[in-house]
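For this view, one protein chain was removed and the others were kept in their places.
Moving on, here comes chain A:
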Amino acid sequence: MRITCPVCGERDRREFYYVGDAVALQRPDPDASDVVWDDYVHNRDNPAGVTRDLWYHEGGCGAWIVVTRNTITHEVLGTELASDVKEASA
């Protein structure tokens, strides 16, 4: 598997550390309900199709990256810096 780091370019997936769904970017308000927090910390969709994950370019520049990919075809549809995604959603 090859991932294009927005900073470094296309690299082998062994340079990256995988963490999971990019929903992690949407941290709830500290006062949000138990249900919202439970969802945020524990519950993840397992889609057959397009998904957005967080990867860390640990063996490279240290950037956290949102990778949009298809779990059926394994196609990587796009990569963005997580900080850009987070700031755009703020």
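Heads up, the rule we're going with is that a contact is a pair of C-beta atoms (placed from the backbone, for glycine too) under 8 Å apart; a residue touches a chain by one contact, two chains touch by 3 or more; residues count from 1.
As a convention for this text, contacts and distances are computed from a predicted model.
Chemist: For the chain not present in this complex, what protein name does its UniProt entry give, out of "Sarcosine oxidase subunit alpha", "Heme ABC transporter permease", "SufD family Fe-S cluster assembly protein" or "Cation acetate symporter"?
Modeler: "Sarcosine oxidase subunit alpha"
Chemist: Using the touch definition up top, pick the residue from A:Gly9, A:Gly49 or A:Gly62 that touches the left-out chain.
Modeler: A:Gly62
Chemist: I need the residue numbers on chain A that touch the omitted chain, in ascending order.
Modeler: 1-2, 12, 17, 19, 24-25, 27-28, 30, 32, 34, 37, 40-42, 54, 56, 58, 62-64, 72-76, 81-83, 86-87, 90
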